[in-house]
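A single protein chain has been omitted; all remaining protein chains appear in their positions.
Chain naming follows the written order as A, B and C, and within any one chain the residues start at number 1.
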Amino acid sequence: MKKFYSILILCVASLSLSAQNKHVFPDVEGFLTLKGEMHIHTRFSDGDVWPTSRIDEAYLEGLDVVCITDHIDDRHRRMVKAGLFNCDLNESYRIAEKHGKKRGIIVIHGGEVTRGLPPGHFNTLFVTDNEPIAALNDAEKDHYKAMEASLTEARKQGSFNVWNHPHWSAQAPNETKWFPEHTKLYKKDLMDGIEIYNSCDGYSAEAHQWAIDRNLTLIGGTDFHSPVALEMNFNAGVLRPCTLIFSKERSVEGVKEALQARRTAVYGDGMIYGSEEVLTPLFEASLEMTDVKFHKRSCEITFVNRTNIPIILRKAPDSENVQYKRFLIIYPQETVKYWVGGSEYYGAPLKLDEFDLSFYVENFHTAPQKPLLYRVHLTRPQ
Amino acid sequence: MKKFYSILILCVASLSLSAQNKHVFPDVEGFLTLKGEMHIHTRFSDGDVWPTSRIDEAYLEGLDVVCITDHIDDRHRRMVKAGLFNCDLNESYRIAEKHGKKRGIIVIHGGEVTRGLPPGHFNTLFVTDNEPIAALNDAEKDHYKAMEASLTEARKQGSFNVWNHPHWSAQAPNETKWFPEHTKLYKKDLMDGIEIYNSCDGYSAEAHQWAIDRNLTLIGGTDFHSPVALEMNFNAGVLRPCTLIFSKERSVEGVKEALQARRTAVYGDGMIYGSEEVLTPLFEASLEMTDVKFHKRSCEITFVNRTNIPIILRKAPDSENVQYKRFLIIYPQETVKYWVGGSEYYGAPLKLDEFDLSFYVENFHTAPQKPLLYRVHLTRPQ
Amino acid sequence: MKKFYSILILCVASLSLSAQNKHVFPDVEGFLTLKGEMHIHTRFSDGDVWPTSRIDEAYLEGLDVVCITDHIDDRHRRMVKAGLFNCDLNESYRIAEKHGKKRGIIVIHGGEVTRGLPPGHFNTLFVTDNEPIAALNDAEKDHYKAMEASLTEARKQGSFNVWNHPHWSAQAPNETKWFPEHTKLYKKDLMDGIEIYNSCDGYSAEAHQWAIDRNLTLIGGTDFHSPVALEMNFNAGVLRPCTLIFSKERSVEGVKEALQARRTAVYGDGMIYGSEEVLTPLFEASLEMTDVKFHKRSCEITFVNRTNIPIILRKAPDSENVQYKRFLIIYPQETVKYWVGGSEYYGAPLKLDEFDLSFYVENFHTAPQKPLLYRVHLTRPQ
Partner (left out) sequence: MKKFYSILILCVASLSLSAQNKHVFPDVEGFLTLKGEMHIHTRFSDGDVWPTSRIDEAYLEGLDVVCITDHIDDRHRRMVKAGLFNCDLNESYRIAEKHGKKRGIIVIHGGEVTRGLPPGHFNTLFVTDNEPIAALNDAEKDHYKAMEASLTEARKQGSFNVWNHPHWSAQAPNETKWFPEHTKLYKKDLMDGIEIYNSCDGYSAEAHQWAIDRNLTLIGGTDFHSPVALEMNFNAGVLRPCTLIFSKERSVEGVKEALQARRTAVYGDGMIYGSEEVLTPLFEASLEMTDVKFHKRSCEITFVNRTNIPIILRKAPDSENVQYKRFLIIYPQETVKYWVGGSEYYGAPLKLDEFDLSFYVENFHTAPQKPLLYRVHLTRPQ
């Protein structure tokens, strides 16, 4: 018997580590930058991908964390079983978790409580058993009551609860609304995070603002049901939307602590969304200033983009009297020599003994439509 | 002798027609969509690329038009000659034009009149002889007078005059200003177009607004001095900024007529800028609706992106009561099946006998910060 | 309920049709060129991919045919069930076949009879029920007897039988041998085809020669157990090994008729293997001669590579006295202008009124180490 297994391994020997379509973000001072898929489905609800493949996909895309969030109501259980499976609603997690160990992926035990809006869909992460949660959901006709009961049971298990896709075109085709039911759940401390990005309908400015106003953790998830390669255009170089989790350690506990502490940012469609506290260190690690040379009448700065996304800079108005590109895109892994000169047009000190270099980072947003402002003061060494 | 030439041809036989980093835009009703490089330098001023290579670069990137716009002042003439060349200020055009015939590229005879701001730099396109223009520029100390004299001479030759990079960080490090001198030139009818995009500093919202207010032709140029592959990151898939010229024919005259008629749009960094009159037909040709199928309770629309740039759609608020993705990016050459359903959440007619599909095209802007609104009314065939 | 399903469709709307890592081969005179995966595993034996994902992978790579060939012995059945599944050994086929209809993929009902060497592993394609075949295999200790019994039962069901990976490193680490047992099965007409390519160990020259000597159908399979993206380096542009099937129609019956008629070629690692009868029309369709221009003293030929693989040409010695590149690689989708001149070095008629153009196609092999010879006679039109 053993022979066969060792042989099968021989056949998966060749493994690409190429960086295309792979998330690359540096760690930041004091924290690991973990890339997480927070919302995904498998064959064990209405997805058609096996849990091991979900792990392999994440592995190839450079993700560190995968939350298994199959729908956990009875309807989906019936879809799945269809006479084929003998299992409970934790099986997809079990299979994924075992395979995750092989690939070095942190797998989170979760589920999606699925109801009409309001209150809509919620993910419950870090649960221990989906069955009692599903039972409460199935037992109750009223959307709100079923959700409150389910989230309460999940909380007993220690869950972190996320309101999914408030802007989902199927439930909110035109406007994204915060309903009184959401206030209730929020007041009962049953809502910890909110999806400000979901692949069905992209980024939601409304949800982003609510998260800021109510101090909810920013979450981005794909909600994919098919293989990733069918849901995204890899050939166009697309990177999977994900949540950046700034964690003290590479573990389930580390991820949970970071989510509870609101230390996340969301990547989607080339943009990164997060608080200024979180984005400033991420930006400084992402666009490394590897060298600064003062010349007679100019200053030469070398930047290296340490990520796999373009970084877009626009000169901020408060860096007057020095001249440098007013707009620049620094592409993935690209090194740029950046020249700063004094501007005689405004009587600047041409010797450039010291100056402020400041940018708006146009694809790092701290709030809807609000780019991160980055400023550094440079002085000529004596 | 001949033998040698035929042999040399044997050595350039293998020619890539691949589409990477190549501009692809469909023609529009009644016009050819010509892609133009409107501002570029060669070894005959302060660039370090031979004119034939400028043509070959354009050929490989799918451009149709190249304007040779070397600086035409005496300073640059001295730089060039440096004991090496015997030629006048029209030589780079002559060499490029001859090579352009081989590659099927339309070459425009131009030059860049180079002065401090105001008035700054102006391109004179469709001239017949740069020498007298340069002589007038060199003869005059005063920036404005030199420019007015040069543009007047160019106009005598039938030129189309463009104010280059009003936002150039070297001359306008912080703010982009329209000076009284520009009003003078404008009133004397010596300004036909304006660069709203220049690779040094990207897009200028101010210049775009001025163009709209004063009915100036929108121009985008690269202003490249080094080989394109050194100025742009081809490996990151970047496309060269260019001007889309909607021309009645593939000829110098066609290009001139289109520029004078203001039928242009500007491509840069994934965005397209142009008037609603110009962008609406371009969008309809670019995102072709190849099929519409009405199902029992939904409608399936097939879109094909006929360009090499992503097209970014956001659902417009006026398409209420039908549900479809609120945000979608359609990647280059991608085919997308787009589903529209009735939304019971707002009591929509689930049968979907007819409906408005409407989007904001987030990367087609008709004015600063103003996306093109696209609407189509679809009716179920009886 | 329905609402939910229609919504899920909304989430898989964006579908890449890009050509990267996609098989592109033109049809040939009288036949469709179907690209087939002839040997693959799913979660229903020792693979860890769900059957629907196998179909989606094939769809994205431009394949037309997928043969589901899970191991069908009791050992693997036990692996699979492990208390999880309620199904027989035909379930992976049923799931794949249903999903194949959605994607337009032809799915073949098969299985892999798995024994030690000799006789090793055999695929049985076009079966109707794997259970009785497995039962016979399980019932017999002796490798040969078990195989003969299984293949005989499969044949009763109308199967096409393939000897898999004769050169598999696990069973044939150093030399590839045809055993007396294979002669027995062959004489009993239980062997129709043979794998000359298998991803575990690549191409087998020995198997290729045996196929030629015994008129066996040439088969190439991947034998993949993990997701394709883990088994192959997509980022390096690798194309999945496959079998080209020249079929009269796009159907299971068409595929079966083509296999029985030996109308196949095998693609693997940039090479194509097949008989001269099969490769000549494939080559002529793959490298289209789109234009021939006779000039005064040379001839200009335009070739277009209609495939997604490079085509490698070396001048054949029998085209003396004309000069053209002695070696040329024409890359995927590339257009090449090819120049032919008379050679005065050998007193060739410089006027080139007519001549033979002939090549060895270095990556189309009709036998081990034997490139296809292609010759065309061109005459100057009067």
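One rule holds for everything that comes next: a residue touches a chain if its C-beta (ideal position, glycine included) is under 8 Å from a C-beta of that chain, and two chains touch if they have at least 3 such contacts.
For clarity, every value in this text was computed on a predicted model and none was experimentally measured.
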Contact with the hidden chain (one of C:186, C:331 or C:360): C:331
Options B:91, B:112 or B:148, residue touching the unrepresented chain: B:91
Identified contact with the non-displayed chain, of A:140, A:334 or A:356: A:334
Of C:322, C:352 or C:378, the one touching the omitted chain in the full complex: C:322
Those residues of chain B which, in the complete complex, touch the missing chain: 1, 3-4, 7-8, 10-12, 14-16, 18-21, 43, 46, 48-50, 52-53, 56-57, 59-60, 75, 83-87, 91, 99, 169-170, 199-200, 223-227, 229-236
Touch list for chain C against the chain that is not drawn: 117, 167, 169-175, 200-203, 233, 235-238, 269, 310, 315, 317, 319-329, 331-332, 334, 341, 343, 345-346, 348
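Note that in this section only the chains that are shown with their structure count from here on.
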Centre-to-centre distance between chain B and chain A (centres being mean Cα positions), rounded to whole Å: 36
In chain A, residues with contacts to at least two other chains: 169-170, 200, 233, 235-236
